[in-house]
Every structure is written in C-alpha cells, then in structure tokens.
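This is the structure I have questions about; it appears just below.
All protein chains of the complex are present and in place, except for one that has been dropped.
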Amino acid sequence: MIRAVDVRKSFGELQVLKGVSLDLAEREVVAIIGPSGSGKSTFLRCLNRLEKIDSGRIDIGGDNLAHTTPDGHCRHAPDSKVRRIRARMGMVFQHFNLFPHMTVLENVIAAPMTVARRARADILPEAEILLNKVGIWDKCDAYPSQISGGQKQRLAIARALAMRPEIMLFDEPTSSLDPELTGEVLRTMRQLAEARMTMLVVTHEMAFAREVANRVIFMDNGEILEARPSAEFFENPIHKRARAFLENML
Amino acid sequence: MIRAVDVRKSFGELQVLKGVSLDLAEREVVAIIGPSGSGKSTFLRCLNRLEKIDSGRIDIGGDNLAHTTPDGHCRHAPDSKVRRIRARMGMVFQHFNLFPHMTVLENVIAAPMTVARRARADILPEAEILLNKVGIWDKCDAYPSQISGGQKQRLAIARALAMRPEIMLFDEPTSSLDPELTGEVLRTMRQLAEARMTMLVVTHEMAFAREVANRVIFMDNGEILEARPSAEFFENPIHKRARAFLENML
Amino acid sequence: MDTLFNNIVPLLHGARVTLELFFITVILAMPLGLALALMRISRFRLLTAGVNAYIWLMRGTPLMLQMFFIYFALPNIPGFPIILPDFLTAVIAFTLNYAAYLSEVFRAGIQSIDKGQYEGAKVLGYTYLQTMRHIVMPQVIKRVLPPLSNETITLVKDTSLIYVLALSDLLKVVRGIVLRDFSPAPFVVAAVFYLLMTFLLTWVFQRMEKHYAVYD
Amino acid sequence: MDTLFNNIVPLLHGARVTLELFFITVILAMPLGLALALMRISRFRLLTAGVNAYIWLMRGTPLMLQMFFIYFALPNIPGFPIILPDFLTAVIAFTLNYAAYLSEVFRAGIQSIDKGQYEGAKVLGYTYLQTMRHIVMPQVIKRVLPPLSNETITLVKDTSLIYVLALSDLLKVVRGIVLRDFSPAPFVVAAVFYLLMTFLLTWVFQRMEKHYAVYD
Partner (left out) sequence: ACGKNDSARTGASGSAQNQKIVVGLDDSFPPMGFRDEQHNIVGFDIDMAREAFKRMGCAVEFKPIDWNSKEAELSSKRIDVIWNGLTILEERKEKIAFTDPYMENHQVIVVSSKSPIRTKDALAGKVIGIQEGSSAIDAVKRDTKAFESFSEMKTYADNVTALMDLEIGRLDAVVVDEVVGRYYVAKKPENYVILWEHFGTEEYGIGVRKDDTDLLERLQNVLNEMKRDGTAVHISRAWFGGNVIK
C-alpha cells in the first residue's frame, strides 16, 4: 500500500530524514517508535505531502506522490492528484485538529459532503455507525470543546474514517491525553486493527506497539535503525540505541 | 507537617471534597492517585488556599490555615498569614506556570528577592547550586520558551525550592510531558525524596508511587477510599474501585 | 425639547445621511477589507507589497484629506477629469479608508487560526478555497467580532467628517441649529444620537458574540 | 516646494502644536488608561460599573463634542464656572477620551494573561501588587504593543480635531494657507507629515516588539 524509497528531507541546514525506506503491505499494522526529534512525524507528514520531500520516491497504493528522476530532480504529483491520494489516507494528529465550530456529527460528515460531494442523507447512517463504533454517538450534537480529550481523539479517528480511507496514519494519537483517556483511544485503535485496517502508527505506547503492531520500526536521527516483527523486536532489540531507548521508557 | 481534618469543598452544586482528612508527617512522601475529577487537585489547592474550603480544618506545620468553629462557621487565616504559610510550601503545577519574561536564573531568584527580600548576591550561589542539582545550570540565561518541557518542569521545581520550603506539593508534574521527558523530572523528584523532603504528590505515574512514596492515598469522588503504605497498597488494593483503577492504568 | 421639535425635519434628514453613509460603508468595506486581507497574506510578493503600501497610505493620512483628494484632485487630472457627486465621494473615501482598517482586522483573525486547522482540512482532501470557506472563515468571523465592533463604533462617529464635502450629516445639522439659535442645547441631541447608535451596535455585536460562543 | 519654504514658520508652529498635543496625550492617557483598566477588573462592583459607564460615554460620543462640552459647557455652570485655556481643554479632552480607549486595550492585555501566572506567583508568596508589578505587567506590555500602536497612530490624526478650539495645529495651519493663497497644494505637505509620523511610530513599535520578542 505504501512504498517509500530512500526518502530524504531537510529543513534548511538540518537533515531530518536521511534516506528512509518503508514497505507497508495491505492490512499491516506498523508502529514507528524512536526518540524525540528523530524524524518520525516528518516522515509521516511526507507520506501525504504535508511536507515535500527533497529526494526519493513515495507511492501510495499504486499512485506516485513523488519520485526522483535519473538526472536527480524530484518530481512531485500535482495538487489535484495529491488530494486524491490524501482521500485514500486518513490521518490522526496528536492535537486532534478538530473543527471547533462544527458539532461532533458535522465534523464527521463535513469532509464527505465538501470533498467527496456526497449527499447529507447518504452519509448520515454511516456517520451514526462510525460514531457508535468509537462510542460517542450520544455526543453527536456537542461541540468539540464540550467533550473530553479521549472523546476528541476518537472523534478525530471517526472523522478520518468517514472518508473511507484505505490506510490510516496516526501521529502520537495519545500523547496529549492523560493516561486514563489514553486507554479509550487505544481500545478504538485496537478495534481498527482487528477489523484489518492498514495502519501506520507513531507512538510512545510500548504496550500498543508490542501487542497490536505486526512490525515495529525504530527510528533515530533521521534513519531507520531496526524494522522487525514486534514480538522479536521487544524480545531482543539488536541495536544498542534501541535497547537504551526501551530501557528508558519502561 | 500537614494536618487536614474533614475538609469539605463545593463548587456551586458540585460537592468536590466530601470530608477529606490527611496527616502528613515530616520527611514523609505521600502519593495521591485516583481517577480524573476525583478532587485530587482541588484538595492540593485547598492546602495552600488557592481555593477556600467550606468546612473542616487545615494546619500547616503548626499554623492554622482554616478551621470550623463549634457554631459551624469556617474561619480562614488572613492574607498575610496565608502568604507566610505559602512561603513554607513549594508547589509545582502540571503546566509549570513559569514566568515567560524572565530567564531561567531570574525565575529562580525572583521570589526570594521580591517576597523574601533577600539580596541578589546572597541568593546567586544558592541558585547555582539548585539549578545544578536539577541539571539546567547551563541554561540559566535561556528563557522558558527556549527549553524543553522536562527542563521547564525541573526549573519549576528549582523555583519552588529557592524559597526553602519545608513541604513540596506536586500536582501531576509529569502529565503534560511526553514519556521521555517524564523520566528526567521523576529522577529529580526521586532525588528530593532521597534528600528527605516532605512531599505530597498527585500523580499518574504508578512506578513513582510504588517505589518512592511511603504511603499511597487513593481518592475517588471526593473521598479518600484507601490510605496505606505503598508496597501494601499495590500488592493488594482492598477497595474494588482502587483495584479497577489500577488494572485500567497498567 | 423645543429645539428638538422645531427642528425635527432637518434633524431627521441629518440622521438619515449619517445612517446611510454608515451602512453603505459597512456593507462595502467589509468584503473589500476581507479581499485585501486575503491578498496581503497571499504568496504573491508584488500583491502583498502593493496592499501593504495601500494600507500604509490609508491609515497614515487623515480621512478628511482623502476625501479632499477624491473631491478636488480627481477633477483636476489633466485630460481625464473625474467629477464625482458629493455623497458618492464620501462613500468611496470611507469605503477605501475603512477597508484598509478592516483588512488588518481580518488578517489578524485569519492568522490567529491554528495551523492545525489547515492541516486537518488538508489531509481530508479539502482544497485551499474549501478550507477557507468551510473551515477558516467561520472561525475567523467569531474572532474578529470584538475588533469589528470597535471599528464600526468609530465609523459612526467618523461619519461627521463629511461636513467638509458640504453634506448635511447629523452633527452638521446640529451645528447649524446651534449657530442659528445661539444655544448649545442641540448638541445634547447629537450626543444622545451617537450614544444610542453605539449602544445598539454594542448590543448587536454582543448578541453575535453570544451566538458564536456555543462552541467555546 | 515653494509653499513649504515660504510658510516654514507657520508650518513648524503647527507641527509643534500637533506634536505637543500628541505627546502630552500619550504620556497622560497611558497611566490613566491603565488605572481605569485595573479599576474595571477590580472586585468592587460600584467602581467597575462607574468605569464601564465612563468608557461607554467616552467611546460613544465624538471627541469633538467632548471638547465642546469642556470648552463651552463648563464655563456656564451656574455659580461655579470653570474656564480653561484652549490648549489645556484640548489636553484634558484628548486624555480623558484616549484613556477610555487605552483602558480597553490594557484590560484585554491583562485578561489575556494566563491564570496560571497568578497562581504561580501566589504560591511563591507574592502579594497582589507584587504579582501585578513583577509578573503580570511586564507580560502585558508586550501583548498590548500592537493595539497600542494602532491607537497612537489614530491619535496622530485625531489631533487635527482641535481646530474646533481654533488651535493652530498643522492641518489648521495648512488650511489657513489654502484659504489665503486659494490653492490646495499645501494639503500635500500635511499628508506627508502624517505619513511620516505614522511611519516613525510604526517603526518605533516594531522595534519594541522585537525587543520583547526575546522570550517568545
């Protein structure tokens, strides 16, 4: 579904991604972990063109988002194609980024109506199912400011799912929540994984990475140092940076 | 050092503290845990008059902050006395509440100069020792906006210590930090405990409660349900609310 | 009171001129101000610089001079004289001037919207225009209400400047009566009128703020 | 250019009057506005209500009327006439009026300071006054710079209103020359002066903003 090859990205002088490659198969759940500043968010943001890469290649489910020509130029897909690609990928941010002026229900149906141009009546049953799935249907007329952090994040997930994405990207979806609310969100994500959604998750929740992810990718300083089945990785991290990191976390 | 007897507090209709009592001995470290909204923060805030209690009694190291007369009126200490009592208690908030317009060093020496009216030259050596202890002396000329969350919280601790308090109150000092920065702050708190500072800590960090605290207090719905030596508590929580809570957290 | 009754016709006429200028300016300057704000935050350097210069000129010189300019300088352009009627001159000067002020209000409002809102919309596939229309603007309106209220209240009082164009706004009518009757009492009428307008505007804006407060 | 050289004496005189009124108003209205803001957020209901009414009155009526009032109504108080000199009248009216506007700026600034700052100071033992002086105000200054800059730029142009008191500010001097020489060219001199003042003020405020940006 996602293929990234030798992706490089700098902000000014600072090289943030130093050749990152990744293959994400359909129905796979991959967790990305690593210390702060290692480039995890940037990598995720490159996958749906919130950042433009400097060189390398990214394909999403067969569509090319960017590639480097043999003469070294990086060709980026045009905006219209980017939007089509984005519609196939849901993204959930650390800070939710809900639309505060819309109710819970409106947050879910806004994009299908505006972007996919579907009729309101057509989406409503689906929205109800989604909101029920994440457990906040009873809050459907509340505004984001009136629900808890955990509910906000579950709403963000529902909002992304309403566009019927093939892939879900999560960027530390629980790290602005306190530990109890974290539980709610992780449960929702676990359900998604069980329903066999393709997922790429940047997270600090080791329990989640260990139990839910098929594979774990350990990034440090703009590089992928390890990428192995999660059970193996947690059992016995090869790289000593990874080992130090795990010790610090637990 | 701290004695609270049958403290009650309501916000409008909502009864937040329903008769909370606590005895904190000198050099004791007590952790308060419990679900969100159970009144932990409110209780802490009552101890240094960030909130006024409705009835009950609070004494801090022999000074009375509030007490209920036999005829049912609650008598509060006058502001000047409250300030004296506050100077004996350091408090560290979840959101740091550093002074953004002062450098790291100024944050530490401001209160001793303004409140305790000590000379700058007199405090400087002490400030250096403190900032070294929490490991941010090299940042002394930076502004709070220029340091990381973990460093901010350690600065907040140093700022409170600069007033030479006898007791330190912590309200979820790590819960707005990400897991790695949390480690730094917990290490600093552990050092304080080892130096035998009297501490009252509201926290979601079970590892800290278990290993550092002498006693654990479990609050729920405005009441203290359990208050026992921490080893005992974690071994075998008696109350079923406490047991459910612990399961959810781990 | 007598003064009031005896002069009710010119007073009403003056109030009408004031109100007309006020409402027309509000209706025209708002969209123009918004357009200027969008141009100013656009990526086209030249456009941005042009709008910047425009705003500087409009905010940097007194509105009265701007009216003089449109009224007396444009008709003197050699070969291409533009002679505008009084009221139209007033409307144009006020609109151009207030659009500059309002554009700064809108710009601040737009820039105060969190970057996360744009990203949230982007990843859902929104185009830039859709993002502006459905996500950003509805939130901007709420945020600009307080400064907008300030500007409109200032506008109410600025309308009296059109006396330089021989237009009879309320304050000018009142001043005329004062001159004729040698009594400063009519000024009270003017003060009450302005206070009332201010009161009404404040009320309307507070209602709107409350309306938008639901999602706070 | 000729106009400028031939009339340099009156122009300088006018510029001086404008600048004097401007600076004196700024110097007096700032502390008064701050005091009003503090009164308005105080816990004393009566004080708050009084300040509210004052601000409403001052912002709700044109500055020109307020000058008229001080100038012509006070001398007519039966039994206790107060006759103030022209310039003093202007200074008082401008100060009272601008203090009302500035107080709203300061109030917004003070209320934008996070509650956590007060609590942070409180638990360290700061008194209310110490908190205001050492913690809140230094942060308020930074935040109110942009709106303060707006108000001062408006003030520059408002100074021309003192023509109703027959004081020779720059715009009045220019108008006098226009009337005497029957040529509108001198207005350009006025426009340039105001643009220059605006430019300088903008620059000063931007410097200050940069200065305070260190702790952003």
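Letters are used for the chains, namely A, B, C and D, taken in the order the chains are written, and counting of residues starts over at 1 for each.
Criterion: a contact is a pair of C-beta atoms (placed from the backbone, for glycine too) under 8 Å apart; a residue touches a chain by one contact, two chains touch by 3 or more.
Since this is a predicted model, take the numbers as computed values, not measurements.
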Shown chains touched by the chain that is not drawn here: C, D
Option touching the unshown chain, where D:34, D:165 or D:189 are the choices: D:165
In subunit D, positions touching the absent partner: 6-7, 9-10, 13, 68, 71-72, 75-76, 81, 83, 86, 163-166, 168, 173, 175-182, 184
Where the unshown chain meets subunit C, residue by residue: 71-72, 75-76, 81, 83, 85-86, 163-164, 166, 168, 172, 175-176, 178-180, 182, 184
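Quick note on the criterion: only the chains that are shown with their structure count from here on.
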Length of the shortest touching-chain route, subunit A through to subunit D: 2
CA centroid of subunit A to CA centroid of subunit B, Å: 37
Distance between the centres, which are taken as Cα means, of subunit D and subunit C, whole angstrom: 21
Centre distance in Å when subunit A and subunit C are each reduced to the mean of their C-alpha atoms: 46
Chain contact graph, described as a line, ring, star, complete graph or other shape: ring
Residues on subunit D engaged by subunit C in the complex (per definition of touch): 56-57, 59-65, 68-69, 72-73, 153, 157, 160, 171, 184, 187, 190-191, 194-195, 197-199, 202
Subunit B to subunit A touching residues, read off their complex: 35-36, 172, 175, 178-181, 183, 204, 248-249
Subunit C residues within the subunit A interface of the complex: 114, 116-117, 119-127, 130, 134-135, 138-139, 142, 212, 214-216
